[in-house]
Structure formats: C-alpha cells, structure tokens
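Okay, structure first, notes after.
Only one protein chain is missing from this complex, and each of the others stays in its spot.
Read from first to last, the chains carry the letters A, B, C and D; within each, the first residue is number 1.
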Amino acid sequence: MIQARGITRTYQTHGSFTGDRTVHALRGVDFTLPDGGAVSFIGESGCGKTTLGKILTGLETFDGGELVVDGVELSKLRPRQREKYFRRIQMIHQDPYSALNPTRTVEATLGDPLRMRAKETGAPVSAWRERAAELLTLVGLEPAAVLPKYPHQLSGGQRQRVVIARALTVDPTVLIADEAVSMIDVSMRLGILSLLRDLRARLGISLVFITHDVATARYVGDGGELHVIYRGEVVERGLTDEVILSPVHPYTQCLLSAVPVMRGLEEPGPDRTAPTAALDERTPTPGCLFQPRCPFAGAQCAETHPVLVPFGADAVGTDAAEANVTGADVTGADVTGADATEESGHVHACFYPESRRVVGVEVGAASA
Amino acid sequence: MTAFARRLAGKLAAGLVMVWVVVTFTFFLVHALPGKPGDVQYEQYIQSGMNAEQAAAKVKAIYGYTSHDSMLSQYGGYLGKLLHGDLGQSISYSGVPVSHLIWAALPWTVIPVLSGLLVSFLIGVTAGVVAAVRRSSRWGGLLTVSGSLFAGVPAFVLALLLLVVFHTEWNLLPDAGTSDIQYDPGWNLPYIGSVVQHAVLPVCAYALLSYGGWLLAMKSSVVSVLGDDFILASELRGIAPVTRARYIGRNAILPLFTVLALSFGVMFAGSFFIEDTFDYPGLGDLLLKSIGTRDYPVMAGAFLLITVSIIIANILADLCYTLIDPRVRR
Amino acid sequence: MAATATLAASVRSRRPALTAFRKAVTRKPGRIIGLAIIVFFILLAICGPWFYGRLAVDPNSLYAAPSAKHWLGTDFAGSDVLQEVVTGGRYVLATAALSALFTSLFGVTIGLVAGYQRGLTDSALMRLTDFVLTIPGLPLLIILSTVWNFGSPWKMGLVLGVTGWGGVARAVRSQALSLRERGFLEAARGLGLSRRHILLKEMLPNVAPYAAMQLMLSMIAFIGAEVGLFFLGLVPFSSTNWGVMLNQAVFSGGAMETPSALIYLLAPLVCILVLTLGIVLFLDAIDELFNPRLRERV
Amino acid sequence: MSEVEVRDLTVEYQTSVGWLPAVAGASLDLRAGQITGLVGESGSGKSTLALSLLNAVPAPGRIAGGTIEVAGVGDLTRLGGKQLRKARGGAIGYVFQASQNSLNPLKTIGRQLLDLGRSHEVGDLRALIARAKDLANRMGLDGDRVLDSYQHELSGGMRQRVGIVFALVLNAKVLILDEPTTALDMLSQASVLDIVRKVHDENQLSTLIITHDIGAISEIADRLAVMYGGRIVEDGPLLEVLRRPTHPYTKALIGATARITGDVDGARALPGRPPDLTTVARAGCVFRDRCPFAVEVCAQTEPELHSFDSERRRACHVEPSTVLTGTTGTPAAVGEPA
Partner (left out) sequence: ACSSSSSSAKKTNGGGGGTGGVFTSIDANNKITAGAPMNPFNATPNMFKGYNWMQLAFTKNDPSDPNAVLPGLAASWTSSDSGLTIQLQPNAKWSDGTPVTAADIKTSLAIAYTQGTAGPVASAGGTVVAGSNFEVSDVKDLGGGKIEIDQQPGVKNLYFQRLVLTATIVSDKVYSGQLPADIWSQIAAVQGTDPAAASAAGDKLAAEGKTIAAFSPAKDVSAGPFVETRVNPGEALLDRNQYFYAANKISPKQVILRSYSGNQQIWGYMNGGELDYAPYTSMPTNILNQVLKAGYTRIDAPSYVSASIAFNEKQAPYNLTPVRQALAYVIDRDAVTKVGEPVGGIAAPTTTGLVGSQSDSILSADQKAALNPYSPDPAKAASLLQGAGFTKDSSGQWHLPNGQQWKITLQTVNGFSDWIAASTIVANELTAFGIQTTAAITADFATYQKEMAAGKYAVGWWLVALGPQTDMAYARIYGSADGYSVTNGQAAHDDNAATNWEHTPATYTVNGQTIDPGQLAAQLSTTPVSAQQPIIAQLAAATNQELPMIQIWNYTHVMFDLDKRFTNYPKTGQDDLLANPPGVWMMQGYVQGK
C-alpha cells in the first residue's frame, strides 16, 4: 500500500546561458495504491510522469508532501532506512536497451541482485541460478537460451522481459512501469502488457503504470484508477474505464481525442476536440493551468485555480475548499476498486465540467 | 548577453583561483629545490681561476639575497607583489626584473606556437576531413595512422629529425637563435626575413607536434557529423554539395575547440624540447636555464606564465565555442 | 557448490574471450603487426637483459662500425649498441607500463567516482583534475627531477602517473556521466546494489575500452616524455636506456655531425618510432576487444 | 494516375555474409491525391524502401534492380548528379524519420531555407520565404518566429512541422514521411497527422506515410501497404484492408494493436520476433515461421504479390477467406521463443 499526499517537486535549473529557471515538475500529487492494485498516470510529454516514477522508487527526492509506504511515512526516516522500503518498489524503464548493461550477460545481470537478495533473506546463495531460471520462465523466456546472452542479442520484447525479471529479483511488491512499452515494436507491446497484468494477478504485485498512450493503460489498469496529469498536477481521476468513456476535464478530453481511430473498425467519438494551442510552460498562469489551451475555457478559468472535486458536485472547489476535499479523499482508507463511484469518486479540476464522448466507437458495436 | 558575461566572469574567476593554486604550488615547490642560486656561479668562478674566498665574496655580492623570513611570510610577500604585477627580480641576471625576462622570452614561444598551431590546424583539419571521408580506403587509413603516429612521436624526435635533414644534411635553414645578429631588430624587411627564416624549423616542429591531434579529432568529429541525421536530411532535400560541405565543416569544427586548449598545453610542454633543440630563447628555454641556476623568481614566473597561458587558452577556446554554437550562446 | 558454479562460469566465459581476442586482432593485418611489435618489445624488455651480461667496455674500439661481433657497432665506450638497445628497453617499457598503471589507477578511479557521485565530491575531484591538467607536466617533471632521483622505473612511473592522470580522469568522468543517465545504472541503484558493485561491475566494463585506449595513448606520451627527459639530460640517469643513448649520441657522440655515431642515434630512435607505431596500430583493436557487440560481428 | 510507380524494386545491403536484400521485388504505386500508408514491424525494410524512392540508399546499400518512375522526372534509378539532386526536394519531399534532428543546429531555419532555395536555383527567394511562412502559418506555427529560430529552440512537434515545410516549400508533388510521429506524445501525434492530412489535401499531393503503428495511420491514409521481411505482403484501400485483412500478417498486426475500445482480452501479440536481413527466410514465405495458417507449400515457394481484386493485392498461399475467418488465431502463449 502506497499513499502519496501532495507530492511536489521543483527543479531549479542553472542553465549557464538560459539563466536560472524554476520548473514545477510536480505540484502536489495525491494517490493511493492498494496492495495488488493498479494506478495509471497519463499525460503529455513533460508533465512530470517520469519524475513521479523516480520519486516512488527513491531515485529522486521530493520537496513537499508525504509518501507513506506500508503505513510508514518515508520522509521521516533516514536515507539508509528508507532504502528498505524503496527496494520493494521497482521501476521498469522505458528503454529496454539502455536499461540493460551492454557489457553484461543476462546471467550476470540477474545474478548480482539475486545473490544480494539471498544474503539478505538468509536463503542459500547458491540457489540463485535456479531462482534466475524461475524468474525468466515467469516472464516467458527460455532460461537456457537467454542466460548466456548479451542484451544486444535479444529482441526488444525479450529485453523488456529481462528487465522485468531483474526487477522481480528483489521480490518487490510494487512495479512502476514508466512508458514500459513505448520503445517496443507494436507487435510485441501487447505481450509485455499482458505479462504485467499476469504478474499482478499471479504475484499480487501492485502496479503504477505511466504512459502517454491511454489505450495501453487500459490493458493493465483494469479495476484501477486512471490519473490524468497536466503540468505536474492531477486534473482528473477516476476508474480507468469511466474516465475513458466519459471524461470530464477538457484536457482529458483532448488527450483521449488524440487516440487515433482505426477507421473501418471504429468510428470517431462524437465530441472529439483538440487543444487550441501548443504547450507553453514558460508563461505563468494564475488560474487553471490548462486555460490557455482549453477549447471550453470560461471567464473564471483565467483567474482562479481549480482543485479536484467529485464529478456531479454542484460547485467546483477553489483553493480554499481544496483541503477539505482532498483531505477527505486521501485519508479515506477504504479507497478500493469496489464501490468506486461514490467513495473514490470520479474527480476533476474544472469549473465547467461536462462529460463528453470523445473516444472512438467500435463499428461492430455501433451497427449491432 | 548578460548570461554570456556571467559565464565569462565565472570562467575568469575559476581561472584566477587556479592561478592562485598554481602560484602557491610553485612557490613552495621551487623553494624546496636543493642547492642555492650562487652555487653554480661559485664553482664557475673557481674554475675560471678565482680563489675560494674571492669567489665566495663575489657570489655573496651578487646573490647576497638571504632572507631570514619564514617561508610563509616570504610567500605572503610574494603574493602581495604579484598582485601588483611584480614577479620579483631575477637572481642570476641580478637586477633584472623577472617580468623583463619573461616579456623578452614570451614572443619566442607564443609566436611560433601560434603559427605552428595555425599551420597544423589547417593541414591537420584538412587531412582529418579526407581521412574521415575516405576512411574505408587505404589512403584514409594511412592518413589516420600518420595522425596517430605524429600525435605519439615525441617532440624532440621530430625536432632532431628536422634539424638533421634541413640543417645538417641540406643546410637550408639555420639551426639556432631567432634571427641573424647583423640585422637591426625592428620593422625592417631583412630582420623580419631573418626571423622568419629562423622560425621555420621550430614552427614546423610545433606544427608536426599537433598535426596528429587535429587530424584525429577532426576525423572523428567529421565521422560523427556525417552520421548525423541532418546531414542525410540535407542530402534528401537536394542541398547543393558545397552547402552541405559547409554544414559538415562548421558542425565538425565545433568540438575541436576543446582540442584547441589541449593542443596548447601539448605545445607548451613540447616547447622545452623544441626550444632546447633549436636553441630558441622562449619561455621553456628560460625556465630550463632558471632551473639550472636556481633562479627561483624566474622559475616561478615562467612556470606561472605557462600555466596562465594554458588557462587563458582554455577560456578562449570556451568562448570561441560559445560564439559559434547557438545552442550555448543565447 | 558456489565455487564450482563460478568456476564453471569463468571457464565458459574465458574461452570466448580468447577467441574474441584472436578474432579482433586478426581482422586487420595492421592489428597483427601492431600486436607483434608490442609483443616483440615486451619480450625484449623481459628477456633481453637475460641474454646479456654486464655491458662490456672496450676503449680500443670506440664508435666501431657494425661488424659480426657488434651488429650495430659500438658506442663512446666501445660497448655493443645492440646490447644497449636491448637492455635499455626494459627501463623505458617498465616505466611506461608503470606510469600507465598509475594513470589508470588514479584516472579511472577518480573519473568514475566523480562521474558517479556528483555533487561536492565531483567538484572537488574535478578541481583537482583541472589542476593536474593545467599544471604543465613536463616543466614540473624537470623541477621534480632535481629533488627526486628517477633511478628506478617505479619512481619515474609514479611521477609520470601522478602528473598524467588528468586526461584519463576527465574522459572517464564524461563517460561515467553519460552512463549515469542510462537506465541500467538507475536500475542497479533501485535494486539497492552496493556502490562498489555499481562502480566496478556496472560502470567499469563500460568505460574500459575508452580507458584502455586512453591508456595506450598516454603510454605513448609517457614514453615520449620519459625518453625526452633523458635525452635532454634533464633527468639524471643511472642505467642505460634509449633516452640516455640519444643524449650521448647527440651531445657527446656528435651523431648530428658525423656519420660514425649515427647508428647509435638511430638505433633507439627507430625503436621508439616502431614501438609507437605498434601501439598505434594495435589501438584499433581495443574497442572491439572490450565491446561484446563489436566482438560478435563475424 | 500514379505519381510514383515502383516496379520490382530490390535493394541490397552489404553484410559480412554478402549482399542481402532489404527490399525484395517490391512494387508499389503512389496515387495522385491519395495518402498511402506503409506499415510493418521494425526491420521490415520500410525506411529502405522510402530512401530508395529518392535513390538515396545509404552507404553499404544499393538498388540492385527495378525501376522507380516518377511523373515528370523519369526513372529515378537512372538519374544521377544534378538531375537527381534536383529531384530530391524538388519533385519529392521527404520528411525524415528522425525529423527532430533533421535541421542544422548551427543555422537558423530561415537561413537553411535560403540554402535550400539556392541549391535548387530558385530565382525568387523572397517568394520562397513567403511561401514557407504561409505553409508554417497554416500548420499552426508562427512563421516569422520559426524562421528566425534555431533548431534547439523548437519543440519536437514544431520541428516535425518544419520538416514538412522544407519538404513542400519547393512545390513537391510527392511527399514521403518516414515515421513522422514516433517519439511524439499523443497530442503532438494527433496534431501532426492532422496537419499532414490538411497539407495533403490542399496541395493535391501523393503522400506516403511510413509507420509501424497501424493505429496511427488508419486515421488518415487512403490506401495501406503492409510490408514484412522486405516484401510487400498486402495492399489495398485502407478501409478494405482493415476490415478484411487477407494476409495472416496483416491480420496479426491489426490484432496486436492496443485499442481504446473493444475487448481487452481479444488483442494478441505476435509470436516470435521480426526478421532482419540475416534471419529472414531465404526460400518460401518469409512469414511462415510466425504464421498460424502456414501450410507445406509455404516452406517451398515464395508467394507472389498478386491482384485478387481490382484494388487489392496479396502475397499468400492461403485462401483469403481462410485468413479472414480463420479461428486458428495467434497462439495464446505470451512467450517468445528466442
């Protein structure tokens, strides 16, 4: 169980020529990942997805908010003690090629963490070989064929499976998949996605899935929540299918509209829309961050910063109301997949919420 | 442009700190040397027939400098004078300010080094381009090997070979000094001609010394630029070959500015061998002589100047880079 | 059990390494020549002195021309030039090898640590590196030579190494910095592998070809510097080596003025040239030796 | 009515085991006013085919056979020197696979545009600039600003658009885009594809879009060609092909696409790994190793690409109906044999 409350991360860049600049990579992200559950994050490039992933695995620090793992608030611990918790959270990298050391064979890559793990748990170190074979089989690889190979001798899909196997060597309870399939040939993406789903089901590992491609999120995140991030801020959250089918926030709607439609098999959604401008992170916006690009922006949007409120509520909270809403939201320990609509709710940060159907519709379904 | 100025200021500040470190380092190093400035002179007087007492007295009269201050306060004094641009007075050329000696020696190092740098740059870069473009052919391979070889062959070997061939064997060029003494130094043709004539061999030696570095750097740079997407893209757009060559050239030259600073260092190091072999009175020669006579101020001064030159070369290279590359300019 | 496993693993991995080496070297004739030259000189340095006893001195045949007895003639003391070349190589090569060893030790360690640690450690180490790079090494050596006796290859090698690691450290650091951004290092950190493991097992093999190349290049430079110091007579010497031979040929033998001493000059000169060439030719193979990807290309 | 007619094109690369074909006997028409999509997995030869359309196969490669007739230019495989150079950029605009880096980092876009104009001996450079600005404006860029910018000052999507401006500014009638959206996020991808369609329609181009993502292309292409192991295995009108794939590979590719609607469990990854030059089958059908319908003849004879409909062609021994309705499906195993 991981709970994140108002995680913020600000980068201070000292470009020797561009001058100093402050980048708000994350502006207060809350989420809850129950054991065995799944959370997906979608958003366009540069919205802070990777930063979040790195924070969760301890590769990056955060400068505000709380991260609670298994009931322990990590920022209160000393770095040494934190390591133990972060070890349970493993990351699967986007680029399976760079994620494997080109000078080491699969055997060496798996062997070291396995031996380290064995020493920790008191298991016989010599058993690492069997364990490696077991893991490779688990991720769908033939151990004998793969063990002596170097990364460049493997295909993209195979490499990604090795990466996953390596993450599993330390018996993690959470996997973070940051664009885990975007660099893999289309024909093999599904293989990896179903492997992740499989791991969730078989090992009870919970999953944080980070992507800009909503369609893939749909494949692993079933039963879990989908968070839509924009410029370091969650603008909409809800059960994956619900958000996909009836998005409320204009940004989510734009994102989903951008998913290409398989003409012939699907028909475009009736309310498809697109942002009115390109992303510009430089200009500070006092109001809604999406307002400059929003096709539906109203008068209030430019002035006031909206916060997350449940869909269907009468008014959208402003900053003052935020504490109230998110507080209730996060501390609710009963946030689970079941009974979601009411409890976890479909929340959004928009002054003019309106559910629109933007994703494609299957031709068969429509005609049937 | 303020960012640019800030960067420059930062570089200068770092350079100054480095200068201070080097000053400190050299001061203590030089004073740790065994032997005293007068010792050599003393023996020379003795050997030229002076009796021991007389020689000792004369040495004392000339070198009499025996500071009883602690090392630290001497160091403080040295630093203080340095801040006012005073490098102290030479010991072996009694009464002559170190700065005079250095100013006199400086052109004889800097001018040949820079000319050598220019010559080797032109030749090395051209050869590098050829080696890159023809890298799979025999000629390209030979050029590359020639580059590595010249980059590896010690400076004195080059200097010696040049001397044997062009002076001893063919007797085309003088072997020592900076000019013929007959000519009145100044802006007159015979003198300049003589200076040029004397500089040919040292400049050649410097040029050969750094030619290999340029070639290898340019080759790898061109190879990597050739592999860059925009070069292929320009071909697919039907950009004229001349324009494409310019694209390649400008992009490939960029990384060479780092090599420039490096080359400068290599050449200054090589200046010892080259100046000694050609009896050329530059900084390296000055430093060598001052070591022999334990002329601490000159030693420290020459060493400092060599270091400062290298630091300045580094800063200049960095600035050139920034001026050419828009990505770091702004 | 674990021992046998690792043994088996090492046996398995060693054979392909050997074949890979053979393949990499035999791919181009230049590399074979380069390797042959290097091996030849190494053998010369190791075994050469065994074949010869003490250097004989014969005042009655100074600067004798080459003959059956003295293949390369004799020197100012009537000693055999060939013998001097052969026995003199040991010091030169030993020094170059030792200085390369020290260079790699300092350079790779400092470069790796600086590149990996970043922050304060990095800046401190890099300032140190800048210092070492900025201080002109040769003048420093010359000054040092008056304080320190460079009699044994150890000392010479140490000093050359101490003044020469800057370039390697810089290069290794920049490699390490780029490696640091690579996924596999993040993964290793995420897995909680120790820093030692990351530095030695993950990063080192990746910078190895680069470091090895730098090393061989610096070895050439070291040979040049060392022989040069002796040649200029800036460094006192206590045994024959190529630099000393050059010095004596030029400054006391008059090799530049008279043909009789020329061979005494050329013998070490040619050795240096050939050795440099050998290293240069062999360098080409290094990348392939270390890089499993290149190794495999049939 | 084809702007470009490719016939029996074979392109080979030199490898350590000799010259191997990356494109083998490909025939393809780029019809006027239509967008043709070319899909296939990595290494199937798409980029090689696209580059050979400009007779610009990179170094260890060569066009070993076939012709490329371009309307108004002639057989491109026979052109050389200045004529070829003029054709590149002049008749055929090419948007580079890694268009992110297809611009000289040291020059502003405007200057590079002038270089382009001079290289093609455009008389009126002012008009060229004006046209470029116009094109840029129509693609949602600020033309003036873009022309004054360096490459590093533009975002990935903007660079991609500038790439298209460069391809079209000389009034090319043929536009080739190699993976124009890879490495872009969804929003940028959508806007780039949108722009391509708009520009295509406005200029009445013949466009070839290459991608490995069948989903991305399905939204804008008119025709679809599917490539595997250097062969074109199927082509035809896009809707037709998507609805009724007649080649097992096409079918598998469609089935392997993650989609936002439909049954999550219905989709399947392709088994095995795509072949490259050295691993592609030398005899028989190149897809047979991964084909669920493979029969004996597939191992012996390579199927010809033949028309089986006025508009459609396929290269398969198995009956179209079997493929279309076949329940053999893709194997359920997630594992990939190494």
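By definition in this document, a residue touches a chain if its C-beta (ideal position, glycine included) is under 8 Å from a C-beta of that chain, and two chains touch if they have at least 3 such contacts.
Keep in mind that what you see is a predicted model, and the values were worked out from it rather than measured.
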item: Among shown chains, those touching the left-out chain; value: B, C
item: Candidate in contact with the missing chain, chosen from B:71, B:172, B:196 or B:242; value: B:172
item: Residue ranges of chain C at the interface with the undisplayed chain; value: 54-57, 59, 62-63, 76-79, 145-146, 149, 151, 233-238, 248, 250-254, 256-261
item: Contact footprint on chain B, counting only the chain that is left out; value: 34-37, 39-44, 46-49, 51-54, 56-64, 89, 91-96, 100-101, 104, 108, 167-169, 171-182, 184-185, 279, 281, 289, 291-294
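Just so it is clear, only the chains that are shown with their structure count from here on.
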item: Far-end chain from chain A, centres as C-alpha averages; value: B
item: Chain pair, B-C or A-D, that carries the greater number of C-beta contacts; value: A-D
item: Computed distance of Cα centres, chain C from chain A, in Å; value: 51
item: Between chain D and chain B, distance of the C-alpha-averaged centres to the nearest whole Å; value: 55
item: Shared-contact residues (touching 2 or more other chains) in chain A; value: none
item: Set of chain B residues in contact with two or more other chains; value: none
item: Chain D-touching residues of chain A, taken from the complex the two chains share; value: 44-45, 140-142, 145-146, 149, 154-158, 161, 185-195, 198, 212-216, 218-219, 222, 244, 254-266, 274-275, 278-279, 359-362, 365
item: Residues of chain D touching chain A in the complex; value: 41-42, 140, 155-158, 184-191, 193-194, 212-219, 238-240, 242-243, 252-254, 256-262, 264, 267-270, 273-274, 333-338
item: Residue ranges of chain D touching chain B (in the complex, touch as defined); value: 51, 54, 56, 58, 85-90, 94, 96-108, 115-116, 118-120, 150-152, 163, 166-167
